[in-house]
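For this view, one protein chain was removed and the others were kept in their places.
Showing chain A:
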Amino acid sequence: MVKMTLIARVTDGLPLAEGLDDGRDLPDSDMYKQQVKSLFKNLSRGHNEASRMSVETGPYIFHYIIEGRVCYLTMCDRSYPKKLAFQYLEDLKNEFERVNGPNIETAARPYAFIKFDTFIQKTKKLYQDTRTQRNIAKLNDELYEVHQIMTRNVQEVLGVGEKLDQVSEMSSRLTSESRVYADKAKDLNRQALIRKWAPVAIVLGVVFLLFWVKNKLW
């Protein structure tokens, strides 16, 4: 059963449309919405993600597809057939592109296409019951293949960005520190050199000075 549907622009994570009474009867809807938002943020940061993906979170699962720089995301029960969920998203995508296609890039304000929610609402109802003839037919249809779609955990997905950040931060720290190390090493080298040869040089100097003074006086 579809719990929540969101459509957002991938480039900047701007929400474009949202199913209307999303979050109804959902005790933690705010928490899940928050997760969706950070998911979008991740996507907009450009980590290369598969264009179709399922992400598990608690008792639910997010399915999303990214097409034409727009991300269509829905949250379902885990028991809800994956195939139907993606069919649902495909339907949304086709209609959304048909209606709003040319304006997606220029949308400036959040929820610019909120009018689309009526379509979301309507489509959602069609997919509500998995046992209707129509949905069973879809399930049996082998044309649409969903097996290869990857399923990951939300912590993992949200964590990916974090880890990458950590790694790059570490490496940059490494670079700067190694540079500092190189500088210091050079400095030490020089000091060692000085320490080694300075007495000899001084002695030689004194000897030459004595020679020179002796020649001059005589």
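Operating definition for what follows: a contact is a pair of C-beta atoms (placed from the backbone, for glycine too) under 8 Å apart; a residue touches a chain by one contact, two chains touch by 3 or more; residues count from 1.
Note that contacts and distances are computed from a predicted model.
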item	value
Chain not displayed: protein name in its UniProt record ("Peroxisomal biogenesis factor 11 alpha", "Aldehyde dehydrogenase", "ATP synthase complex subunit 8" or "Protein transport protein Sec24-like At3g07100")	"Protein transport protein Sec24-like At3g07100"
Residue of A:122, A:173 or A:186 touching the missing chain in the full complex	A:122
Residues of chain A in contact with the chain not shown	14-15, 17-18, 20-21, 23-24, 108-111, 114-115, 117-118, 121-122, 125
